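Mind looking over this structure? Questions follow.
Apart from one protein chain that is not included, each protein chain of the complex appears where it belongs.
Now for subunit A:
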Amino acid sequence: MAQYMFLLYDSEEWFDNLNAEEWQKAMELHGAFAQAVEAAGAKILGGEALERSTTASTVKNREGAEPLVTDGPFIETKEALGGFYIIEARDLDQALELAKACPSGNIEVRPVMDTSADAQPPA
């Protein structure tokens, strides 16, 4: 078996009209997907929903200069996604410090959404 990463790209308008019902629907669709994967004899090794892109921060690690922290997602198109980590950290400050130590030129730091059973739809 080989391993593949699925990167999910969707319109963020979903967030704008989010209510308990929509949230439930999304959870059910992902539940169905998980069953389909299993039925196919494959496995989900990990996966998370992400908070919307406006909650992202980007760390640019620049040669010969201090790392630069900016608001928002990584938007340049010359660079390509080359890997990912999921980090459990104390807070955003610690996450950003660790991103500065991460061997990559640009790290988008996006909060993982709480999708546990008792979670509320994101604000």
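Basically, a contact is a pair of C-beta atoms (placed from the backbone, for glycine too) under 8 Å apart; a residue touches a chain by one contact, two chains touch by 3 or more; residues count from 1.
Convention: contacts and distances are computed from a predicted model.
Consult the UniProt record of the chain that does not appear here and report its protein name from "Peptide ABC transporter ATP-binding protein", "RNA polymerase sigma-70 factor (ECF subfamily)", "Spermidine/putrescine transport system permease protein" or "Carbon-monoxide dehydrogenase small subunit".
So, among "Peptide ABC transporter ATP-binding protein", "RNA polymerase sigma-70 factor (ECF subfamily)", "Spermidine/putrescine transport system permease protein" or "Carbon-monoxide dehydrogenase small subunit", the name matching the hidden chain's UniProt entry is "RNA polymerase sigma-70 factor (ECF subfamily)".
Pick out the residues on subunit A that sit against the missing chain.
Subunit A touches the chain not shown through residues 51-52, 54-57, 66, 69-72, 90-93, 95-96, 109, 111, 118-120, 122-123.
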